[in-house]
Structures are given as C-alpha cells and as structure tokens.
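One structure is given below, represented as structure tokens, and several questions about it will come after.
Missing here is one protein chain; the remaining ones are kept as they sit in the complex.
Order of writing sets the labels: A and B. Residues in every chain begin at 1.
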Amino acid sequence: MNKLKSAAELERLRKKIVSQRDPKRTCVVTSVGTCGLARGAAGVAQAIAAELNKDGLKDTVDFRTTGCHGFCEIEPVVVIYPQRIVYQHVTPADVPEILSETVAKGKVIDRLLYTDPASGRKIIYEQDIPFYGKQYRLLTDSIRFIDPHNLDDYIALGGYSALSKALFDMHPEEALDEISKSGLRGRGGAGYPTFRKWEAMRSAPSYDGIRYVICNADEGDPGAYMDRSLLEGNPHNIIEGMIIGAHTMGSHDGYVYVRNEYPLAVQNLGIALEQAREYGFLGKNILGSGFDFDIKISRGGGAFICGESTALMASLEGHIGEPRQKHIHTAMKGLYGRPTDLNNVETWANVPLIINRGAKWYTKIGTEGSKGTKIFSLVGKINNTGLVEVPMGITLREMVYDIGGGIPDGKKFKAVQTGGPSGGCIPESLLDLSVDFDRLNEAGSMMGSGGMIVMDENTCMVDMARYFVKFLTEESCGKCVPCREGLDRMLDLLNAVTEGKGKKADIDLLEELGGVIKEASLCGLGGTAPNPVLSTLRYFRDEYKAHVVDKRCPAGVCKALIKFTVDAVNCTGCRVCAKECPEGAITGEKKKLHVIDQEKCVKCGLCRDLCKFDAVLVS
Amino acid sequence: MVELTIDGTKVRVMEGTSVLEAAREMGIVIPTLCYYPGLTSYGECRVCLVEVAKGKGRSSLEASCAMPVEAGMVVLTNSEKAVKARKVVMELLIASCPTSKTLQDMASNMGINKIRFAIKDRGCILCGRCVRFCKEQMRSGGIGFVGRGTSRKVATAFGVTPVECRNCGGCEWICPVCERACTANNLVNGLCGGCQNVAPVETCRICIGCSESVGAHGHSVY
Partner (left out) sequence: MEVDFKRVDAIVDSYGCNRDSLISILQDAQSEYRYLPEGVIRRVASRLRLPIIQVYGVATFFKAFSLKPRGEHLVHVCLGTACHVRGAPAVLDEVKRQLGVETGETSKDMRFTLETVNCLGACALGPILVVDGNYQGQMRPGKVKSVLKQYRKGAEGN
C-alpha cells in the first residue's frame, strides 16, 4: 500500500473500493465486541468461517466481523445482508443451519428470531426491532458495516473525506467556526462547549511551540461503555476527528489515554493507527498537505480519577494520578506544561460528521442548548439492555419504555441514575424530563458520560447511595481532606443506616457533610461525589427515614434489615437449600417444610437463588 | 499589578501572587496548614478556604493558597459560608489526626466543641510539606506519597531509607502536626483544648502558625 499523497488519490482509492463491492452480494455479519465475546461470539465467528470454507461458499458470500450493534441483550448476533435478517443468541451449533437455510436458500429460521415482548411478534429484520425505533444512530450505525481491522471498510463509507475537506478546502479558523456554530458540547460528562476549549488551546502560547491533543478514553463510570464500543467498533472515526482537531489547533502530537480494563479497544485502536500510518493519514505530510501528526496510545492503570483531565495528564507524564487546581486551565498549561486540548471519545467522533455535513445541518438535531445525539448505555433493571443513541431532547420516559422495553418481571420503575457516581437519580415523577445537559443539571443530576442505570422497586436507594460513596472512597486519590476523610465518614454514616444502626441526626449530618465536600474539594471527583447521596435524599428521603426510624428496608435489600423465611405453601422439602446453606442454618426432613434458623442465617441469598419452587421469602 | 477586592477593601498586588499572600499583605490572616512560604502551594488541607464571587449572585469556595489573583476578583475571607466549611474541614482533620497540639488549638480557636465523626488516627494529615521540602528545598526527593485514598501515606520506596536521604531532619521539622504531639491523656469527643483551656492565650483567633512560643502572657499579631 503506497501512502496517499493527495485528496484526489484518496477519492480514487475510495471509488475503487466501492466499485469492487456489490451491495447485493450476500454478507454474513456477526458482532465480536467485548459483550458479544463474553457470550461466546468468538466461537460463532470461528464456526461461520469454518463452515463457509467447507461449503465452498467463501467465493460468493462475504463474511464480516464487526463491533457492537447496540442491542447487547440479544448477543451473540448474526445478521445476513442484503436483507438484514437478524438472528439472536446464536451458538456455534446453529451455524451450519444458518448457512444452508438462510444464506443458501433465503429461508428464515424461526427459532432464532427475536420476539418483541410487547407485541409477541417475531422480528425478522434488524431495523424492525422496536429497540432501534426511536433511536437516531448517527455515530453508531456505521459500526455494523465496519470490520475494525480493515481500513477499507471505513473508507468505503466516506471515511477520511472530512479530513480531506479540513486539510484542503478549509482554513483552520473555518473549521473552528464550524465547531463553534454546531454547538457541540463535551460528551465526557460536563458538557463544556468544545469550541471554547479548542479556541483557548489554539491561542495559548507554548514555550517551545509544542501543543497536544488528547483523547480521554478512561471511561471510568461503572455502567457506561459507549466509548469502549466506539473504539472497538470504529476507531478510525476517532482518529479522523483527532487529526482534524490537531490541524485546527496546530498540534502535531496526540495521545489516546485508554483505561486498562479495555484490552480489545487498545488492540483495535493499535491496529487502526498502524493502518492509518500505512495509508498516509498519520505521520509526516498527511495526504500531501504538509501537515505532520501522529498519535500514541497510553494505557491507564485502574484509577477512576484518571478520567479527570489534570490527573490523566499527571499519569501520562509518569506520575501518580493526582489532580491539581484548575485555576490555570490545561488548555493553557497542560501536559508537560504545554497547551493541551483534552476531549472525550464521543466528542471526537462527532467532529468528522460536523465538518462533512456542516454545522447548520447538525444544529437541526437536538434542543436549543444541547445539539446532536448522545450515546447512552441503558442497563440495570431494564428489558432491552444495550447501547442507545438518541437525539438530545428525547424524554427519559421514551428511553425507558419505548426503547428500553420497560422493567422486567412486571416490576415497578423506581428511578434512573444518570451521570454515574457524579450524577443523581431521577424518580418516576420526573420521567418526562428531556435528555438535555441543562435540564438534567436542574433536576440535581447530570448528563454524565452516558451511563443510564434503571432501578426498580427492589432497589434500595440508600443502598445505591452507599454503593456510590463506597466506590468513590476506593477511587479517591487521597490528596485533599474533604474527599479523603469526608467521603470515608459519609460511608460510615451510610453503613450505619443500612445496618439498622442509624439515627435521625445522621441524615442531617449526611446532608451537611455532603454540602461541604461539594464546595471544599479540590477536584471534580470530590466536588460531585455527594451528588448521589444528596439526590436520593431529595427524592427518596422517606426511604432513609424508614431505615433509621423503623429499622426497615422497604426494598428488601439491606441485609441487616431483612429476614429470609421458607414459605409453607411452596416448600416441597427437597433439601437442596439445607445442603447448600453455608452456615447450616436450614433444617428440615425430606418432603417436610424446612425452617431457617434466624440466628445462624447470614442473608447470603443462596437458598432463594437455588430454590426451584419460589419457596424462600424475603421480608 | 492586579487589583482585587478582599473583605471590601481594594488592594493591588503583583501578578502571580496568591489570594492568601495578597490577604496577608493587607494584614488579613487566613488559617493554613499545608501552605509554607518557599514551597509550591499544594491545596490539600482546604483550611485556607475563602469565598470568591462568581457573578450572577453565585460564589465558590477556593483554597486561597493555590489561587492566583485576578483583576476584579471579589474575595471574602471570613464569610459565613467559608467559616462553616473551614469548621467541618477542621473536624475532619481532628477526626483523622487527633493527637496534635496544632490541630487541637486551631479547633479551639474556631470554636469547635464537638467532633461528630469517627476518630481514625492516621498520625498524619498528608499535607505533603515534608515531601515538598525534601524535593524542592533539599533537592533529594527520597520520600513521597504511596497508595491511594485513606491508605495514602508518606513513605519511602519499599520502606527502606532512600539513598537520597541526607538526614537533614527537614521533614520532621516542617511537619505541622507530629512535631507538636498532644500529651493530654484523655480526648473527649476527639477534642482536648487542654492547653488552651489551662493557659488561655491571646492568639490571633484564626491561625496557629506563628504562636510557636506562646506564653501565658499571650502575644498580639499584626
């Protein structure tokens, strides 16, 4: 592969690639992102490759492995093009039939089809799945067409045409202007206007002319995996965005800081960078423009705090991930004291789109204050778990019920957590709130990076608050007093409450302490840490009161406040629970009602889990 | 020169001065622990918090030792919000390092009479003065921060005396808390205040840094 030396050469290559592809040709696609792999997608992919070889179909049928298609609930998934027939929960054993029936003869295999729980209908085509109905998959739709190890797939879709435009048809100031007019706001959580960061960094003086652009792929919010999916499935999208940004801001050195827990993202990004260099999109004299730029991958070491910009940069420099005060912004003095622009993965992914289609087109999507789309990971107590891309302005109700398919097992919706450990919960009464940076802030939560965790009547909000504070005490860097010691004492108070040892005064103290930690902490981790506690106190104060006054956990979660008993009606005396009980707390003869000794019971829940007759009750 | 307003009074200071230093030039004393002249500011203890106006009726609390002055800034060093936050921070400090005369006296001066949080004696407030002194003044850098969160400690690599150590004793000397270990036998609710109660002195009500050789006669500051 000879390096492309001009925009014209790129277009010639693109035409050539597209002309060699027949959209009517049968193509078998399976997704091998991390969630697919965790469910056995590797085996399915191998089986397909082997079977195609065997049947001699290799020459007439294409096979493509892609990243995540978004509907993680039905993985491993196989999609047959051009019809886009979709099969769910595929196993290697299903593969021969798929090839002999669907690929060869076009016949649909009924048992592998997804059934829509609402209508009871079996869905044949991927686009008809209700989960996708209200989504606007601007950034994520391309993933199903792209093998992340093959740059040609990205080029065939129009990839790197935005770069070409930015390098040859636009002046950097025009590119900056487009980003400004687009209203793009940071997708990492805080929603800061992207153009302001770019502008500040661009005009900041550098003591030796070097300035940096960094992609923050530290995605630490537990429950959020949008960035992972983008990096695994379409790494070139981010690379292209970064090259455009670097050109606009006059930077020649870029970094992608990826968290340690994403090995596949690191691998696919590495392969993509190599290929980009081969083709001439990275390195010296990009596309013959005279612009030099390259990107290095830097891995995190397992620290949530390294998602904070100054801690990330400290870690990149080889120090501990300790933040500093941001009175002097990183755009002025960042990595190695030089002007640095740091943007989130999804923010970078939006850049080529805006350059190609223009700000005017982009601003048609979304609300007044929040333009474009946002990717969310819809998880927790929800039927349709997956990665969802929606236009800003859609309501939470639509997300939970229309896209998410509602709460499983007929349980009642209780709250949805947005913004991870920095955000807050939103109760049923506010479900008609629209997904918008400012609306969510007003409600006491925040957009965050996109983690959206749904909770039902069996989720204890006090337990959730305790969970988040515990998480943050483990992730606190320990530098400043309010965060290090304050969160630790907040955890003490929440532990007491969930163990039935709390007092009414504890609730007031939690609020007071939370308020001070918010104001007094050095960085954003401490500054937002009290949010889950404060927001659950705001909307679910009664639950706290029940814990301290009545010593009761209404949701049936807090171990010290619940009791496991055996239901006399359902128990068949099968002895399974008694045999497995780690504390030997269950006694009972065969075929006779079993009894749990409350003194010995440690509430581990194993009996409830193992009982096939629903005979273990929790009160 | 930069002009800003502190506690209602306009003041002009050189660019690059911190709000803390600007206030001190005016004779306003703000309590400090991790700050030490000659060392880079760190912003760890949060005891030097002041309230800074942010426009539209909003304000934020900032560590004055780490905040450079800006033209037109409006600062309140003793507002209700700042004092309230400082008190809670002080409570947390005592809760994590109770046997320190410096901290006990500071708490007494702030009018704290109850520590409402569990006492967990870490024996250190992690102000980092020793670390910064070793690195910046002695140019050795043999000690540093190790671990994370509440397990964070000042230590040497692998617990052995580092080759860089010159036995200067600077780390011990500059420590604001361990130097003045409290010798009172019983802490009530984490508080002692024994020294202050037994021999009350007229110290400036906020900072304890200069009251090194406090005597029964007291002394006046500024």
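Please note the rule applied: a residue touches a chain if its C-beta (ideal position, glycine included) is under 8 Å from a C-beta of that chain, and two chains touch if they have at least 3 such contacts.
All of these numbers come straight from a predicted model, not from anything done at the bench.
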Report task. Just name the one of A:Ala8, A:Ala38, A:Ala93 or A:Val549 that touches the chain not displayed here. Result -> A:Ala38
Requested in this report: Would you mind spotting which of A:Glu75, A:Glu519 or A:Glu543 touches the chain that isn't drawn?
Outcome: A:Glu75
Report task. With the full complex in mind, choose from A:Val108, A:Cys604 or A:Leu617 the residue touching the hidden chain. Result -> A:Cys604
Requested in this report: From the listed residues B:Ala66, B:Ile143 or B:Val177, report the one that touches the chain absent from this view.
Outcome: B:Ile143
Requested in this report: For the chain that got dropped from the picture, name the residues of chain B it touches.
Outcome: 141-148, 156-158, 162, 164
Query raised in the report: Which positions on chain A touch the chain that was left off?
Result: 34-35, 37-39, 72-73, 75, 219-225, 228, 255, 260-262, 296, 298-304, 315-321, 377, 379-381, 385-386, 417, 420, 451, 453, 455, 459, 464, 467-468, 471, 474-475, 477, 580, 582, 604-606, 609-610
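We adopt the following convention: only the chains that are shown with their structure count from here on.
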Report summary line: Rounded to the nearest Å, the gap between Cα centres of chain A and chain B is 40
Requested in this report: Within their complex, state which residues of chain A touch chain B.
Outcome: 303, 320, 322, 324-325, 327-328, 473-482, 484-486, 488-489, 492, 509, 512-513, 516, 519-522
Requested in this report: Sort out for me which residues of chain B touch chain A in the complex.
Outcome: 43-46, 49, 60-63, 66-68, 81, 84-85, 88-89, 92-93, 95-96, 116-118, 120, 125-126, 145, 147-152
